[in-house]
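Missing here: one protein chain of the complex. Every other protein chain is in place.
This part shows subunit A:
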Amino acid sequence: MQKESLVRHRILPVMAIVLIIVLAWYAGAYFMNAPFQRDLDRRANVTSTPVEFLQKTMAQPKPVVPAPHQVMQNLFENTVMRSLTSNRSLVYHGWVTLSSTMVGFAAGTLLGMLIAIGIVHVKTLDRSLMPWIIASQMVPILAVAPMVIVVLGAINITGLIPKAFISTYLSFFPVAVGMVKGLRSPELIQLDLMRTYNATAAQTFWKLRLPASIPYLFTSMKVAIAASLVGAIVGELPTGAVAGLGSKLLAGSYYSQTIDMWAALIAGSILAALLVALVGIIERIVEKSRGGRPA
């Protein structure tokens, strides 16, 4: 019964959407690659049946839009078929990106929490800090990232740290905003209650505000971890980094290896989905230990 409803309510809808996307993707691949294929055929004086033509648009080495099966094949070859240390392995590049994502995410979460605690407890910070935090996210990260890399590079900080710095820059924001909301989420009577006990600000924080903010923290961490991954990839783009999903994207665009690019892109999305799911799993475990009401 339960298994059946899982199939019907979770898997079927997802599969339906996937099917629609794949079909649209194939159609897109055909229409985007057809003009070039027609050009090729004309120059080589080949006439092909519609089916042959369709197959050819799906088998170009450097297509405008690679077909899903080309991307999947590339993805498969560059993950499962390669040794993990190979420069062509997407697992290797994914790991490089992942490691700076995680460092940046951890630092961003910590920074976001500290900022939120400051904003909630210090009135001056509440008024002065928030506009700057919001302004910080208005700056296009694509413009900031190269400057960060160059400036840090000038003082001999290269590799993981500059990329993690960009991840931190992107991920502290959702955590700070979410935590401010979470730390302020206790109702007035819950705060009054603490006052009747003559509780100190520290006791109110540890026993009321912080536990009340946990659901908000997890929601914002899901956004933050995806933003961290974007930050790490963006950090790899402008530097001519030799490793990481970002460098694969960049190399792909240099050499018009569109299939490589798409594969790296898909690898990045899979990584993001896994990271968000991981935060979700931790959230469920934590909520359960806090007596969370089963949904």
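The criterion applied here is as follows: contacts are C-beta pairs under 8 Å (C-beta built on N, C-alpha and C of every residue); 3 or more make two chains touch, one makes a residue touch a chain; residues count from 1.
The rule we apply is simple: contacts and distances are computed from a predicted model.
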{"item": "Options \"ABC transporter ATP-binding protein\", \"Cbb3-type cytochrome c oxidase subunit\", \"SWIM-type domain-containing protein\" or \"HEAT repeat-containing protein\": UniProt name of the undisplayed chain", "value": "\"ABC transporter ATP-binding protein\""}
{"item": "Touching residue (missing chain; options A:31, A:76 or A:197)", "value": "A:197"}
{"item": "Interface residues of subunit A (partner: the chain not displayed)", "value": "187, 189-190, 192-199, 203, 207-208, 211-212, 214, 290-291, 293"}
